[in-house]
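Have a look at this one.
All protein chains but one are shown in place.
As written, the chains take the letters A, B and C, and residue 1 is the first residue of each chain.
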């Protein structure tokens, strides 16, 4: 059986070596994946130059192609983000802008069927913040992943946030021992693994080219 | 093999017998499910009295229990909504309010594991509107379904909307022959069926009670 | 000088006499308005039958016309909502559906200019919840109010939410003494009053009919 790979993209605005609260939550979750025998990797996007644009390669200095290669190789993709102004960090939307090419680029789809390379991969979301905004960030992430071809298991997100206007972070706020967050961490891990395994054995075989041909034939 | 059941909840504000544009799109999609051998049913929520509240039964006159029984019996749940003010219709949020009981009510979870009754069911979204708002409605619907325990296949939504400020509806606007919408209809149908079948054969067995016990043990 | 009127629409799902946490926050804010000499009124929408639809009067039994009259008479409108599933309560969207008629109904606009009756009124939002979702609810409310013709002062919202997955409400959680919430209450009150007074003295005189005529002339 293939060893499943989990890739976590940490959208923290903080540069290494500054610690990232989102990374603290993500590393905890990745340890659970490791305990289940999966390979894990985490990237901090602020370590990379990701040029603005909507193509897979925006030219000189663009490091998105490295990240894209890692997305292609993973079975479970987790987007992890802090909350700023009640919203996912700008890197989340930057990821989606760079993935937009999937709708146009023949290198990002299966040659014979036209199916996106993301099919049969599983998507999940992690969020940390001082306060309010986690559900909105999760909505943004999971909807985008689904639109790009990832499958979303039930309860595919976990988060920690403090009380309204809170100034305390995940670690300081005791998030690592927060029962609710840890419960959701476990749902995310178990459900992602199950869905990823099942889709390895019984993958989607949706034929985009046939569907497109039919839609065009009946079109106006 | 079990014949899979598709249930579509139409959140149109229009009362029977007034035609619903959302229903026109939904019926087209349901015909595709039928062609694949599935049983289908569509309910117009405005035909039912769904009392405000967050319990499964809000008392005298409440018809939500009938709808809940149908959700329990289906394998694929589609929430279909018109757009008003760039947003899903109020019935969508009403559905979510009434499903909130899943987090508290032992009758809505598997007795031995505590797993929600929705696990191993598949969720999808359909949206129609004169103009702008479909993605936001889909985000609202799919996120809620995922949170309540449904699995979300890739490209699990379809919609039709017109140009900015448009006053023309799905039918009048030629939505039934709109290539983009029909392509998405087909992705939704094929992907929902595949995921529903796979989850019948290899269901999630996530043990909520064990997970909760572990989380409590490590809690603060 | 006219005594300014504040109307608060409480979107709680709870029926009288059950206490509403959202009402506790709203009443606190309304007391501050009273101390500044304004008249205040609060309605709990669950006390009214508000039929689904998008017209100002949906017929037999519909009590929206009473609420609409009160909106017409106020200078400051506050929509107050609990959070359910990280989202404003369904009554918020129901309000917006019923206000949609403003775009079509000549009784809801100034006869000579076509300007919505809402111009020169001020809008604000209040939110309570056990946990996460306040910013999303505020976004929904303030955007809708702006679209319907209300003016939005700076920091025109206040809220209380607890820690992730929290089960404690506003009152129980000490929200009435929560510094951050009380600060925001005060911004909301002072800014709403200032803007409402200024717009009484120097109202918008935007001429919708002239604007529409120009747009049509240059249209395609």
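Everything that follows uses one rule, which is that a residue touches a chain if its C-beta (ideal position, glycine included) is under 8 Å from a C-beta of that chain, and two chains touch if they have at least 3 such contacts.
Worth saying up front: this structure is predicted, and the values here are computed from it rather than measured.
Although one chain is not drawn, the whole complex shows that of C:64, C:91 or C:116 it is C:116 that touches it. Taking the complete complex into account, A:96 is the one of A:33, A:64 or A:96 that touches the chain left out.
Within the complete assembly, B:132 is the residue of B:39, B:132, B:176 or B:212 that touches the hidden chain. Touch with the chain that is not drawn comes from one residue among C:16, C:49 or C:146, which is C:146. Note on the undisplayed chain: of the listed residues A:87, A:115 or A:194, the one touching it is A:87.
With the whole complex as reference, residues 13, 15, 46, 52-54, 84-91, 93-94, 96-97, 100, 140, 143-144, 147 of chain A touch the missing chain. By the touch rule set out above, chain C reaches the unshown chain at residues 116, 118-119, 135, 138-140, 142-143, 146-157, 174, 177-180, 182-183, 186-187, 190-191, 194-195, 198-199, 201-202, 204-206, 208, 211-212, 214-216, 218-220. For chain B, the residues touching the chain absent from view are 85-87, 131-136, 139, 159-166, 173, 175, 178-181, 183-184.
We adopt the following convention: only the chains that are shown with their structure count from here on.
In a homomeric contact, the two copies may use the same or different surfaces; for chain A and chain C, over half of the interface residue numbers are shared, pointing to the same surface. Taking the mean of the C-alpha atoms as each chain's centre, chain B and chain C sit 29 Å apart. Spacing of chain A relative to chain B, judged by their CA centroids, is 23 angstrom.
Taking each chain's centre as the mean of its C-alpha atoms, chain A lies 36 Å from chain C. Chain C has residues 85-87 in contact with two or more other chains.
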